[in-house]
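One structure, as structure tokens, below. Some questions next.
Excluded from the complex is one protein chain; the other protein chains are retained at their positions.
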Amino acid sequence: MINKTVADAKVAVADVFSDSVLMLGGFGLSGIPENCIQALLEKDLSGLTCISNNAGVDDFGIGLMLKKKMVKKMISSYVGENAEFERQLLSGELEVELIPQGTLAERVRAGGAGIPAFFTPAGVGTEVADGKEIREFEGKLYLLERWLKADFAFVKAWKGDTAGNLIFKGTARNFNPMMAAAGRITIAEVEELVPAGELDPNAIHTPGIYVQRIFQGKDYEKRIEQRTVSKR
Amino acid sequence: MINKTVADAKVAVADVFSDSVLMLGGFGLSGIPENCIQALLEKDLSGLTCISNNAGVDDFGIGLMLKKKMVKKMISSYVGENAEFERQLLSGELEVELIPQGTLAERVRAGGAGIPAFFTPAGVGTEVADGKEIREFEGKLYLLERWLKADFAFVKAWKGDTAGNLIFKGTARNFNPMMAAAGRITIAEVEELVPAGELDPNAIHTPGIYVQRIFQGKDYEKRIEQRTVSKR
Amino acid sequence: MLNKDQIAQRIAKEVQNGQYINLGIGIPTLVANYIPDNLEVVLQSENGLLGIGPFPTEDKIDPDLINAGKQTITMAKGSVLFNSAESFAMIRGGHVHLTILGAMEVSETGDIANWKIPGKMVKGMGGAMDLVASAENIIVAMQHCSRDGKSKLLQKCSLPITGIRCVKKIVTDIAVLDILPEGGFKLIERAPGVSVEEIKEKTAGKLVVEGEIPEMKFD
Partner (left out) sequence: MLNKDQIAQRIAKEVQNGQYINLGIGIPTLVANYIPDNLEVVLQSENGLLGIGPFPTEDKIDPDLINAGKQTITMAKGSVLFNSAESFAMIRGGHVHLTILGAMEVSETGDIANWKIPGKMVKGMGGAMDLVASAENIIVAMQHCSRDGKSKLLQKCSLPITGIRCVKKIVTDIAVLDILPEGGFKLIERAPGVSVEEIKEKTAGKLVVEGEIPEMKFD
């Protein structure tokens, strides 16, 4: 089986270039590629377009890339609480494209699956529909939406093997599998890297064909945004 | 968790009606809903439209439904070797719509996912494109294809739980997961039915939300079409 | 006038056995607390889980297990995990039976506005537009009026729309109302001690009152 292992995050992101289009997995701060983001921060990059459901928080995740002014444009469904984000947006330094979450997921899925466009009901009658083709099917209105692809996709999995096969954990799966398929170069960081053949072929979430580079990450912080507990 | 268990195949198919649209999982004879097909054969049905990648063989699978003249129309990608099928097709008793396999898979997926139409490159420049909208995206031509849905979807899984969650085995997965999502009523037969909570939530292929009825099948024949062995 | 918990409690009465339900952030999340134990329902979290359990005890917290509001959660027995495309395939494909969400405004034709206030920082629509465009049955939990006393049940929404002709029922702090297919808020129930007159005054859109309007009952 093809071995896609690279030494670490630094090696994995070595050829990421300014003005490129990136996808970053995760929902909130859950399942984000922490190691790759750190390695990107250490490079001299600017003008990036980042496709990610959220934009991190002021001091973690994509928020750190915003602070370093590496990002020209965010494509997200919810940009949450992030003061620096807000400042850059209001000052015009940052461009933001907001997309319904399901449309975002499906556009990324379409990018990986070779579907250049599809119809979805989300956004009909709203400003999301502005300039888009609207068509009726079986009595209901739908918008035509286009695929999304990226120069580099960064995903974070729980376990992976040297062939690039990935298994995610809990709700940290979220956008990661679709982004893995939609990146021209997909870089996977995993908590545990095992030799090809050690993962159950029937339980793999992302087939290795979508992954060009894989490495075992370290020092995962896995920050929690809303720590909510019950007493019993 | 909602309990979707029914006693057996006979109960599961009780309300299937003539002239309805059925989806049947499987690739060749692998992963076909053997018990449900048997139960359908024992009902007095006619005028069915069957959506299935293949049409069985003369004496097994959907071939048996053809022999009983229950089927008005087959929607498939490959109808293979089946003498009775050929006879009915040539005599005009049976209508056949042939669809590229990937387009079939995606149309069924679209039916379950609420995507009424999408663009695909398969079939451009061929008779499959006749009468279909063709559009260029990024220099390449694509066809507009519509979703497929069914009144009843019949799927066969390896393991299932009472909440309808399913795990398939090997390449017997094939069309089953998409069809489970595209049926108004989806009936799952499984080799092993376990209480909800016994399957690993992270390893389930079909979420129970798509399944309306589930039962433990019996006497699986699992016929092999091309028994191919190596000596060593 | 109902408090937030009472609104949630009233909405819980609409839940039926066997339903798959998506609960939005805010009051809708509270609905889970009032679903009767004898009903088997499954709660969806659109970030990739069917079968939300209670919040975890301190020792069970898992950063890899959160809901759409980014709160730490647990999984119910028989739950299943999946990716975001599959999650919205479920929603868009009409497999989720009931969606409960908050709103800033609802129009008498069932349009909803709940994602954007012009001039304020826009945070994004998240999954709201997919949910309202797809769900067969949408119940809105909201205050009948804004803090400065203006009705939020309007002839036409003034804020940017999240979805059109989608809301089926509204539970506010003073009333339960259905959206009529032909347009109009049909008054179904009054909050204890609230008069029909008061509801009329506080509803800017077309209010339809037929016969005696009962008071809500809480067990």
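Letters A, B and C mark the chains in the order given here, with residues in each chain numbered from 1 onward.
Just so we're on the same page, contacts are C-beta pairs under 8 Å (C-beta built on N, C-alpha and C of every residue); 3 or more make two chains touch, one makes a residue touch a chain.
Here the structure is a predicted model, which means the values were calculated and not measured.
In the full complex, the chain left out of view touches A, B. The hidden chain makes contact, of the residues B:31, B:61 or B:160, with B:31. In the complete assembly, the contact with the undisplayed chain comes from B:100, out of B:63, B:100, B:164 or B:208.
What subunit A contributes to its contact with the hidden chain is residues 1-3, 109, 111-115, 161-163, 165, 181, 196-197, 201-202, 204, 207-210. Of the residues in subunit B, those that touch the hidden partner chain are 27-31, 53, 76-81, 86, 89-90, 98, 100-106, 108-109, 120-128, 158, 168-178, 205, 222-232.
Just so we're on the same page, only the chains that are shown with their structure count from here on.
Chain centres were defined as the mean of their Cα atoms; on that basis the chain farthest from subunit C turns out to be B.
Look at where the CA atoms of subunit B average out and do the same for subunit C: the two points lie 36 Å apart. Averaged C-alpha coordinates give centres for subunit A and subunit B that are 33 Å from one another.
Annotation: 29 Å between the Cα-based centres of subunit A and subunit C.
Counting partners per residue, subunit A has 106, 120-121, 168-170 as the residues that reach two or more other chains.
Within subunit C, contacts with two or more other chains are made by residues 81-82, 88-89, 91-92, 134.
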